[in-house]
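Below is one structure, written out as structure tokens; comments come after it.
Missing here: one protein chain of the complex. Every other protein chain is in place.
Entry: chain A
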Amino acid sequence: MMTYIVFILSVIFVVSFVGFSSKPSPIYGGLVLIVSGGVGCGIIMNFGGSFLGLMVFLIYLGGMLVVFGYTTAMATEQYPEVWVSNTTVMGVFLLGLLMEVMLVLYVLKSEEVGVVFKFSGVGDWAIYDTGDSGVFSEGIMGVAALYSYGAWVVIVTGWSLFVGVLVILEVTRGD
């Protein structure tokens, strides 16, 4: 099973995406987002990106999703919609699940799947080691490069986030 762990994790990833795309109430969307964040972290860590997985848990789940949960809890209604409460939501969820199951069966049965890129067999996504990583992990080296060669990226993204806050305050301020 460990050879196919990435495939299993990516199937759970897609299923949880279907779970929140079928639009239950935001609180339940956030719940499924936690699952998908954790599973996504597992996928990245299997490719050796331990630093990036930690970033997902700390910043994405532990920072952004927590704030999202607080704001949703303030704006929630008395009986929020679950997947089984509304026929439409349940229908979309089941349709998404059905399409994912058919895709998984197609991948498992056929030799090669060539939709946009060639994917030949589940072993294609097994973990393998490419080249010399050296003593340091690639994630940390990436952060070091971001602050040295990629200074312009830091400036641009920092400015975008700052202007994002300004824009949100302007839009919600009203008259």
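Criterion: a residue touches a chain if its C-beta (ideal position, glycine included) is under 8 Å from a C-beta of that chain, and two chains touch if they have at least 3 such contacts; residues count from 1.
We take it that contacts and distances are computed from a predicted model.
**Student:** Out of "Electron transfer flavoprotein subunit beta", "tRNA (guanine(10)-N(2))-methyltransferase TRMT11", "NADH-ubiquinone oxidoreductase chain 2" or "Globin domain-containing protein", which one is the UniProt protein name for the chain not included here?
**Tutor:** "NADH-ubiquinone oxidoreductase chain 2"
**Student:** Provide the residue numbers of chain A that touch the chain removed from this figure.
**Tutor:** Residues touching the hidden chain, for chain A, are 116-117, 153, 156-157, 159-160, 163-164, 166-167, 170-171, 174-175.
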